[in-house]
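For this depiction, one protein chain was excluded, whereas all remaining protein chains were kept in their positions.
Which chain is which? They are A and B, in the order written, and residues in each are numbered from 1.
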Amino acid sequence: MSIDINTILMYLLYALVFPGLLFSSVFGLWLAGVDRKVVARMQKRIGPPIMQPTYDFFKLLGKETIIPANAATTTFMLAPYVGLVSLVVLALFIPVGGFQAFGGMADIVVVLYLLTIPSLSIIFGGSASGNPFAGVGVSRSMVAIMAYELPLILVLLAVSKAVSGNGMLTFSLEGITTYQKLNGSLLFDWRLLPAAVAMLLVIPCEVGSHPFDVGEAETEICEGPLVEYSGAPLAVFKLSHAIKMFVMTALFAALFLGGIATGMLWLDIVIALLICTVVTIICMSFLHAITARLKVEQVFKFFWTVVSGLALVSLILVWIGI
Amino acid sequence: MFKKIIENSMAKSPWLFHINAGSCNGCDIELVAVLTPKYDAERLGFKLTGSPRHADIVVVTGPVTAQSKERVIRTIAQVPDPKVIVTLGSCPRSCNVFKGSYSVVGPLDNYVDIDVSIAGCAPKPEAIIDGLALAAAVLKEKRRAK
Partner (left out) sequence: MGLPFIKEALTQLFSKPSTANYPFVPREAPPNYRGRIVFHPELCINCNMCERVCSGGAISHSGVETEEGELITRRFFLGACTFCAHCSDFCAKNAIELSGDYHMVAREESDLVVEGTYLKKKPAPKPIPPKPAEQAKPEPVAEAKPEPKAEEAADPACAVEE
């Protein structure tokens, strides 16, 4: 097996610059800024500047890092970086405007597994900190993960079934985008409309946005698993949160609005990023502005009845092939 | 250059942590009023955090009571450096009308150094914004001195 130096350099470029670390951080922080600004405007406020999450990130880098005496130091310090790396890898797998750095036969499954790692890293970091608030937050985060995993899997199943027709299930994001380029975006397929709505509700829970942020409830349990973090690790967690926004909205864009193709790659990418912003505004800012935080059991019930029900309706409609 | 970016960010995103050291609730309400749509301190980057580990500015209200003294000192010690301590209202500065009470062991500067004090009983939200802006400037100064 010959390894070309150019290939290595290209993959490094992918991982560090374009869909990887640098681009996803910058765009994710921008999305987080847009989110805060739009929420503020919906609440009759002026709101922070769009650069605010960037300022927060750099400020946290300049703060002292305190490690609690009864924390498991290695896990406590490594957890945020594990989450960040898995998110950057995730960004490589998700096609942005038809551009995908890594592809494969069944990358949806990879995406599904990788999506749990950031949440798990928060759980590991929280439980390593040895704080009782973090303990409560960890158990709540686990409930939230269980709540959104089921509808997410159902949505992905419905989409792949719709794409593959009568043949074998297509678990490839590239296949899904190619199908949409040929047959039009899946959002305009009425059978998949309930699944799209379910996906829009899964995104805020996955990201930890407002009505579903049970794990990081700052007024009740002092931001839950993040309670003991300070300085650079906290900055990395905030960055992961921002990248997660980008990844989840890009996943939505790839699954349901992948059919927009102008022929020029950069224009496709710009359109995909615009879609990401709009999805952020609809499913995170708008929901944040109009709702208050739900209780843990309410989140669980809501996701396993309403959201899963919506996804299931789509799946059945697709499966019986109307 | 990187140092300069961090310094500028310090002044632009100060996060607050609020300690009630036996306050009568007047100043607490005014502090919350600063975050409402009418005054909206978030446009200057201020944010109320839930954990002292995330905070940059510690806002103390109330004369330090015997019960709260231990907690105030411990909470302030948990805030990572650089940090700024702001006293809101007259009570933490001088115990105000509670001076001489058997349950009051203040004022706060017996225990920690106060960086910025906002006078008033209770201060107007505009005065609180002034004070917090000054505290953010002090934060930047402290970071530069480090």
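The criterion applied here is as follows: contacts are C-beta pairs under 8 Å (C-beta built on N, C-alpha and C of every residue); 3 or more make two chains touch, one makes a residue touch a chain.
What you see is a predicted model, and the numbers here were worked out from it, not measured in a lab.
S.K.: Could you tell me which of the visible chains the hidden chain touches?
M.R.: Hidden chain contacts in the full assembly come out as A, B.
S.K.: With respect to the chain omitted from the figure, which of B:N8, B:T75 or B:S94 is a touching residue?
M.R.: Of all options in B:N8, B:T75 or B:S94, contact with the hidden chain holds for B:S94.
S.K.: Across the whole complex, list the residues on subunit A that are touched by the chain not included here.
M.R.: On the subunit A side, contact with the omitted chain comes from 38, 40-47, 286, 289-291, 302.
S.K.: For subunit B, which residues lie in contact with the unshown chain of the complex?
M.R.: 37-40, 43-44, 90, 93-97, 99, 115-121, 123-127, 129-131, 133-134, 138
Here is the rule we use: only the chains that are shown with their structure count from here on.
S.K.: Just the number, please: Cα centre separation of subunit A and subunit B in whole Å.
M.R.: The mean C-alpha positions of subunit A and subunit B differ by 35 Å.
S.K.: In their complex, what parts of subunit A are in touch with subunit B?
M.R.: Against subunit B, the touching part of subunit A is residues 36, 40, 43-49, 52, 54-59, 61-66, 133, 218-219, 221-223, 226-231, 234.
S.K.: Within the complex, which stretch of subunit B touches subunit A?
M.R.: Listed in rising order, the residues of subunit B that touch subunit A are 5-10, 12-15, 37, 40, 42-45, 49-51, 53-54, 56, 78, 80-82, 143.
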